[in-house]
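Handing you this structure, nothing more for now.
Every protein chain except one is present and positioned as in the full complex.
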Amino acid sequence: MGSIENSLHQIGVLDRLAAQDTALHRLDPRAKLLATLGFIVAVVSFGRYEISGLLPLTLYPMALVAAGNLPANWLLRKLAIASPFAIMVGLFNPLLDTAPLVHIGGLGISGGWISFTSILLRFALTVSAALALIGTTGFNTVCMALGRLGAPRVFVVQLLFLYRYLFVLAEEGLRMVRARNLRSFSGRGRGITVYGSMLGQLLLRTMDRAQRIHQAMLCRGFDGQIRVAQPLKPGLADAAFALGWLGFFALARSINLAQLLGRIATGALG
Amino acid sequence: MHMADALISPAVGGVMWAATAGIMVHCSRTLRDGFDSLQVPLMGVLAAFVFAAQMINFTIPATGSSGHLGGGLILAVLLGPHAAFLAIASVLTVQALFFADGGLLALGCNIFNLGVFPCFIAYPFIYRKIVGDSPTRGRIVAGSIVAAVAGLQLGAFGVVMETVASGISELPFSTFVLLMQPIHLAIGIVEGLVTAAVVGFVASARPEVLALAEGGKAPSGLSLTKVLAGLAVAAVLTGGMLSWFASAYPDGLEWSMAGVSGKEELEAPEHGIHESLASLQERTAFLPDYGFKAPEHEAEAAGQAEAEPAWPAVEAGTSVSGLVGGGLTLLLAGMLGMLLKRRAKSA
Partner (left out) sequence: MSHHIVEVRDLQYAYPDGTRALSGISFRIHHGESVALVGANGAGKSTLLQHLNGCLAPAAGEVRIGDCPLSPGTLAEVRRTVGMVFQDPDDQLFMPTVEDDVAFGPLNLGLPPLEVAKRVCAALDTVGCAHLATRPPYRLSGGEKRAVAIATVLAMSPSILVLDEPSSNLDPRARRQFINLLRSFTHTKIIATHDLDMVLDLCERTIVLHSGTVLADGPTLDIFTDDALLEQGRLERPLSMQGALDRAHVHEHRHGDGTAHKHLHAHGQDGAPIHDHGPHDHEHPDHEHGPHGHEH
């Protein structure tokens, strides 16, 4: 997962992006969540050799990035960082599936390369959609949306608390790591026993913190039930967003829009 | 390793999400009923602890590489299975959303692989059985290592099955298994050692913390039969539905069939399981109604460009073989359960 600072920084970046104020950010989070889930299912449901059918779907993440004021090169960098696993597994395809499937000119391209490309496309699409969702909605709001959509309350509260305190705990961890690094030389002092007691200390402090938070909650009348104040009211725009995009995904799934466009273009020309 | 959206099919994703969601609802209900208000902040903060702990590395001697904590087992030790499952689920959700570790559809698979196996199998049936009521140093180490290894092996196997069943990747079952299981054996040992180190530290520094977690967290209502029943249902659903939706092109399972029946020396860590699986593959390969191979080869030979696969392929034959496969998996799960029970009894 990279260094602690790096991870904290990444979360911080997404958090800040989510705090912007665009029309997209103001949409009901449930609409965005449902649209994104529909998008992922649509992408993933294509056959393994599909490339051109997937291309029209790139419209969704691109639209989100544009309307949500998300930096494009940040997104591309995140895609690059997250890609190794998909690439590693996907590379087996061209190695194993060598029968040519497409002929361009005189060159035969094996099915393996086509499915590999398809894998990369799926990866790019699904990951950008997920990132765009958080970047335009914010983690806390997404959790609220999950709760409204029926996710169990205990789990939603769990997500919220995790997010709230992971910054605090990651910083504590960071301080410990720095302290360790300052006192360990030529690789000594970084073994598993030290690690065990570092984690053990962190764990005990964490348990103490949990007790204190619990006290604070009790002092403000907590009885076990987390109550939420603002109700989210969906509007016409939200419904239009969700239904519009879901409709588009269904269309793109049933008709290969890229080919259609291609045929129209070549038909118009020829 | 996590499943990725890029390698998953909607059927596999959907089924695993259904299973995971069901378990999450069950855990939420269980926690709500036996409610201790301390759990609300404790679960969240411990999940944050695991998140932070995963970012701290240590060097593994003699290899020079670094390892870190996975967290499922230690959460189960500290919180009990139900709370730990939700905690791990929350960590994986944050990882999926912020670091693209696995995708949103694959999240169901990942929560299942990394949550169910450590929390509902490894912890109650291995760790608790070994450590019992006397958390001595030796027992903690032994329990942690065996539980962690078992949990991770099952989890890794889950990834393999899900990837292969999705049919997007061409990676054959045998190769994938050979890659995943040994790697995760090593990871499991490391995880076990780390868990033991942390639990041991806490046990000596502040034993009441462990007592707090374990008091009343005995896996009641978590009988082996219930767990197996749940897994069996998931297996049958998966087997039946997957073959219904399977792509018209040979999926990885078929690729490995040819390979497996030819190979002789597949050294898998869990010998018994591997043998059953090999037989599973052979049987489904020879079922006459498993009607994928013939049309597929014709299409390829004709060299058609971008033949769009007939999706979903609804054929009575394929679902029959799917159900047979599901039944065999049930048998498999039963064997696994018996294996574990036997091991637990002798512990």
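First chain written, first letter: the chains are A and B, and each begins at residue 1.
Methods note: a residue touches a chain if its C-beta (ideal position, glycine included) is under 8 Å from a C-beta of that chain, and two chains touch if they have at least 3 such contacts.
Predicted model only: the values in this text are computed from it and were never measured.
Annotation: of A:Val13, A:Ile109, A:Met217 or A:Ala258, A:Met217 touches the absent chain (contact as defined above).
Contact with the chain that does not appear here is found for just one residue of A:Leu160, A:Leu174 or A:Met198, A:Leu160. Chain A meets the missing chain through residues 15, 140, 143, 160-161, 163-165, 167-168, 209, 212-213, 215-223, 227-229.
The rule is simple: only the chains that are shown with their structure count from here on.
Distance between chain A and chain B, defined via averaged C-alpha coordinates, is recorded as 22 Å. Within the complex formed with chain B, the chain A residues making contact are 1-4, 7, 10-11, 14, 36-37, 40-41, 43-45, 47-50, 52-53, 78-79, 81-82, 85-86, 89-90, 92-93, 95-97, 99-103, 111-112, 114-115, 118-120, 122-123, 126-127, 129-131, 133-134, 139, 142, 151-155, 157-166, 168-170, 172-173, 176-177, 187, 190-204, 206-207, 209-211, 213-214, 217-218, 222-224, 226, 256.
Those residues of chain B that touch chain A in the complex are listed here as 1-2, 4-10, 13-14, 24-25, 27-29, 31-32, 35, 37-38, 40-49, 51-61, 69, 78, 86-87, 89-91, 93-101, 103-105, 163, 167-172, 175, 193-194, 197-198, 200-202, 205-206, 209, 247, 249, 255, 300, 303-309, 311.
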